[in-house]
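Pasting in a structure now, in C-alpha cells, and then I'll have a few things to ask.
One protein chain is absent from this view; the other protein chains keep their places.
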Amino acid sequence: MLRIAIIGATGYAGAEVVRLLTGHPHAALTYLTASGEREGKLLGDLYPSLRGCVDLTCRAVDIAAVAESADVCFIALSHGAMDYAPPLLERGVKVIDLGAEFRLKDAAAFEQWYKKPHTCPRLLERAVYGLPELFREQIRAAQLVANPGCYPTSAILPLYPLLERGMIDPTTIIVDSASGVSGAGRSKTTVDYLFSEVNEDFKAYNVAAHRHTPEIEQALSWAAGAPVTVTFTAHLLPITRGILTTTYATLVQRISTADVLAALHERYANEPFIRIYPEGELPQVKFATGSNFCDIGAKVDPRTNRVILISAEDNLIKGAAGQAVQNMTVMCGLDETTGLRTPPIFP
Amino acid sequence: MLRIAIIGATGYAGAEVVRLLTGHPHAALTYLTASGEREGKLLGDLYPSLRGCVDLTCRAVDIAAVAESADVCFIALSHGAMDYAPPLLERGVKVIDLGAEFRLKDAAAFEQWYKKPHTCPRLLERAVYGLPELFREQIRAAQLVANPGCYPTSAILPLYPLLERGMIDPTTIIVDSASGVSGAGRSKTTVDYLFSEVNEDFKAYNVAAHRHTPEIEQALSWAAGAPVTVTFTAHLLPITRGILTTTYATLVQRISTADVLAALHERYANEPFIRIYPEGELPQVKFATGSNFCDIGAKVDPRTNRVILISAEDNLIKGAAGQAVQNMTVMCGLDETTGLRTPPIFP
Amino acid sequence: MLRIAIIGATGYAGAEVVRLLTGHPHAALTYLTASGEREGKLLGDLYPSLRGCVDLTCRAVDIAAVAESADVCFIALSHGAMDYAPPLLERGVKVIDLGAEFRLKDAAAFEQWYKKPHTCPRLLERAVYGLPELFREQIRAAQLVANPGCYPTSAILPLYPLLERGMIDPTTIIVDSASGVSGAGRSKTTVDYLFSEVNEDFKAYNVAAHRHTPEIEQALSWAAGAPVTVTFTAHLLPITRGILTTTYATLVQRISTADVLAALHERYANEPFIRIYPEGELPQVKFATGSNFCDIGAKVDPRTNRVILISAEDNLIKGAAGQAVQNMTVMCGLDETTGLRTPPIFP
Partner (left out) sequence: MLRIAIIGATGYAGAEVVRLLTGHPHAALTYLTASGEREGKLLGDLYPSLRGCVDLTCRAVDIAAVAESADVCFIALSHGAMDYAPPLLERGVKVIDLGAEFRLKDAAAFEQWYKKPHTCPRLLERAVYGLPELFREQIRAAQLVANPGCYPTSAILPLYPLLERGMIDPTTIIVDSASGVSGAGRSKTTVDYLFSEVNEDFKAYNVAAHRHTPEIEQALSWAAGAPVTVTFTAHLLPITRGILTTTYATLVQRISTADVLAALHERYANEPFIRIYPEGELPQVKFATGSNFCDIGAKVDPRTNRVILISAEDNLIKGAAGQAVQNMTVMCGLDETTGLRTPPIFP
C-alpha cells in the first residue's frame, strides 16, 4: 500500500486528489496539509461532500513528518513547491507537483513569465514533464514529476503527433481555449469569480500573456524539433469543470480529416485515457466531465487548408488531479488506470 | 428635473438605481458615492456595462454636498443609513433607504435581529414602509421611506389581501423563498458566493433565523390586525436575479382557487406593477426578470385545505431598486410608472 | 457474476444504471434495450460520454432473450413495466422497476393519479418498496422491487423516523422540493425544457397535483400507523442533477434541534448512504452530487414550534439509478456499497 501525502489538500486540485484516492486499492492517504484557519480541521468539515468518505485532519506542513508518513507526496499549491520538493526528494519521497514551478526547463523563462526567482533551478533537469501519453518512460524513472497545466494538456496532446510528423506549419498555430471556473481555485475570492459576475458571461483573459503559453511552446518545440511560438487565448466559461480547446494550424500539404485522425489514432493507440473521435463528431466538454479522458477530434477546412483540432477534458482531473494520480501509478509501477476508470458523469 | 444622489452607488442595488434612472425624463443623477478604492473612479470603470451610459465619478459621502446637489437621496448601504438619514432630512432632502434600518417600527426588534443598537429610534415613527401598492398615501406624504426587503416584498404582497379579509389562518403561514445570488451583493467576496460553489447547487440558509422574518411579520400583523408569526426559509438559487416565493397557509373556510384569485384581483385592480395570474398558470422567476413586476398566482389544495401562493419578482428591481424608484415617483408626485415600464427581458 | 439487463437504457436513469455498473466487480451488463431509431446503435454513440467504457448495442425488447441473458432486469421506462415485469418474473428474473407502476399498493390510487388502468394489480402485493434503509429485510426476499421516486426518497427518509416516534403532528406536513432538470428525462424535448427557458428561471409545477404525492403519503402512513395527507410542491431548478427538499412539520412537544437529530441518528446508525448533518449545518445539493448519499439536516424553529428538515440527494443516483443498484445488491446478497462508494464530485 502506497502511503500518500498531499500538501495543499484544501484547494480544488488537492481535494480532487483526495477524492480520487478515496477507496483506492493500492494507495492510502496518510497526511494532508492546510494552512491558516483550516489547519486542525477535518477535511470533511471543509468539504462536506467528503464527510464520511475520508477521516483525516489537515495539519501544518512538517517536511520531516511528511517524509516519515508518505512514499509519494502531491504538492497542490500555487507557490511553494520549490521550497518543499528538495527536502522531500532528499528524504526519498517521490514528488508530484501540480503547480508550475518545475514545468519549464528554462529557469529564465520561468522567471520572466512568473515574475519570481527560481530557487532550485538544478532540479529542473531532473523534473519530468508529466504527460504519460508522451513521456511515460521518463516518468517511470522519475522522482520528481511536474504535472502539466490544464490548458497545456489539452493543447499539447492533439498537436504533438501532427508536429512530430511535420503535418502542420509550426508558425501558424493558434490555441483558443475555454475553461470552467474551478481552474481559478478556491482561494480566488475576488469579485471576478463571484457567481453573479461569472454567470451568463464569457470573457477572454490574460490575452497574449497567459503563463501557460511557454509551457505549451516548450512541449511543441520538443515535438517539432525546433522552437515553436504560438498565440494562446484563455477564456472563462460559466461552468464549474471542463476545458474545451480549439486549435488552428495551417496544413503543410492538402490532406483530409481522415489523414489527421489516422495520425492521432496511430500515436495514441492503446492509450486508455485518450479518445479520438470519429470523423464527423467532435468532443464536448461534458462528454469528459468527471473522468480522466482527454477527448480529441479534428476537422480539415479545405477552403483555407487549415486543420481545426478540438480537445476536451475535465480540468480538475486530466487537467490536474487525475493526471497526477496517473503519474503516480506510472512512477510506482501500478496499473495506470487504477482508481481512474470511472466513466464521465453525464448529464 | 429632480436631482438625485445615491449613497452607495457601487453595490448591485445602488448601481441598479443608476441604471433605472439613466435616461429618466424627470430625474437627473447628480451625486454618487463610493468608499475605499472605488472613490474617485468613474462608475463606468467599476461597471463597464454602464460605460457610455452614465458619466459620473464616485465621491466620498459629504452630507452637505449631497444636500446641495440633490432633492432625493437613495441610500443603498448595508450599514450607515442611521447616520446619514437624519442630517439629510434636516436639510430638506427626501430619503429612500434601501437598507433595513428604518423598516421595523420596533427598535428593540431591530436590535434583536440585527445585533446592533438603533441610533435614531425617533425616526422610526416618521419612516414609511415603502410598499406603494399597500401604503401609497403615506408614501406620498413621506420624507423618509424604508424600502422593503426583497423577500418581504414577495411574501407580503400575496398574503396581505388574504389576511385583511380573514381568509387564511394566520398561525399556519409558511413562507418558502428562493433568491438569486445578486441578493447577497457585490461585496460578499467569500468562498460561499464563488461561482464554483453556487453553480449547480441549491441550499437553505439562515433557516428560522433570517432577518427578513420580523419585517414580514410586521406587515402581516398590520393586515391581520393582530400579531402574526411565520416560518420563513430562504434558499440560494444558482441564478443571478430573481426571487420565487412559495407560501403555504390553511384556509379558514373551504374556498376555491378562483375565490383566492378574486380577492387578489380586487385588492390590486389598477396596480401597474402587480400581475395576477389566471387560474391554472403560475408565475416563474424569468417572466418578471428585468422588470418592476411582482407576479402572483394561487392554487388551492382541497385535499389539505391549504392555499399555495406563488410570487415572483426581480430581486434587484421590484425587490430593491425598482421599488425605490417607484417610491420616488410617489413621493415626488410623478407618474408612478415613469422609467419603470420596460417589459421583462425574456428569454 | 450477476448478468444484468436494462430495459430503457437510453434514458437518463437507464444510462446512469449503465454508468454505475461499468466496472462493477460482481455484475456484468448483458442486454440493453432502446426503442425507435436508437435500436441497433451502440450506447456509446448515443452517449459519447460512455464511449470506450461500455461496448453494447441497444436492442429491441425481447423478453425471452432478456430472461436468457440476465439474472436481474432493471426497467427504466415511464410506461411499460406492467407489461414486462410479469413475464420476466415468471421466467425467474429479478426485476427492479425504476418507474411508478409498482410503487402504490392501492391500484385505485394508481389509476386516479396516473390516469391509466393498472394491468397487473395482483403483483402490487408482491412488489416491495425499495427504500433499503427502511425496508431492507423485505427487499432481501423480493423478486420485484419498486424503486422509489426521486422526490419521495428525499421526503420519506427524514420524516419516517419522526413519525414513527410520534414527534410531529402528521396533519401539518408540508414538503417543498426542488429538482434539477435531469429528473424530466431525456425524452421531454418540449419548449419547457429548452436551455433558454429553464436557465435563470425557477418555478413551481404540478402544484397540489404531483404524482409523487400519494407515494410520499403511503410511506408516511406506514410510519405513522394511520393515514397521512401532505401538501407537496415540486419546483424546477436550473441545474442538471440534484434535489433539495425542505420539509415543515409542527412538533408535538417542545423539543430541540438536538432531539430531532438524535432521533435521526439512532434510526440511521450504520446506514452507509445516509449522512446526518451536525447541528448548525445543513445539506446542500452539491455536497451529494455524483454519490448515492441522502444527506439530512434539521433545525427547530422555537418561535413557531415547527421543525424544518433539509434533505439532499442526486436525483439520478439515490433518487433513481443508485438506489436501484443498491436494491440489486440487497436482493442478491452482495455488499450493499459495492459500486456505490464514489464520493460526491465537488465542486
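Lettered A, B and C in written order, each chain numbered from 1.
Throughout what follows, contacts are C-beta pairs under 8 Å (C-beta built on N, C-alpha and C of every residue); 3 or more make two chains touch, one makes a residue touch a chain.
Just so we're clear, the structure is a prediction, and the values are computed from it rather than from any experiment.
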Check each of C:Ala5, C:Ile75 or C:Val181 against the chain that is not shown and name the one that touches it. C:Val181
I'm checking contacts with the chain that's been left out. Which of A:Thr153, A:Thr240, A:Gln326 or A:Thr342 qualifies? A:Thr240
I'm checking contacts with the chain that's been left out. Which of B:Tyr114, B:Tyr205 or B:Phe346 qualifies? B:Phe346
In the full complex, which bits of subunit B touch the chain not displayed? Write them out. 12, 15, 19, 22-23, 47-54, 182, 186, 200, 240-241, 275, 277, 281, 283-284, 286-291, 293, 341-347
Even though one chain is hidden, which residues of subunit A still touch it in the full complex? 174, 176, 178, 180, 196-197, 199-205, 207-208, 229-231, 233, 235, 237-242, 244, 246, 248, 282-286, 289, 299-301, 303-304, 306, 308, 310, 347
Touching residues of subunit C against the unshown chain: what are they? 12, 180-182, 184, 186, 188-191, 193-200, 238-240
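Criterion: only the chains that are shown with their structure count from here on.
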Per-chain Cα centre nearest the global Cα centre, belonging to chain: C
Farthest from subunit B in C-alpha centre terms, which chain would that be? A
In whole angstrom, what separates the CA-based centres of subunit B and subunit C? 39
With centres defined as the mean C-alpha position, give me the subunit A-subunit B separation in Å. 46
Cα centre of subunit A to Cα centre of subunit C, whole Å, reads 36
So which stretches of subunit C touch two or more other chains? 200, 240-241, 283-284, 286, 289, 347
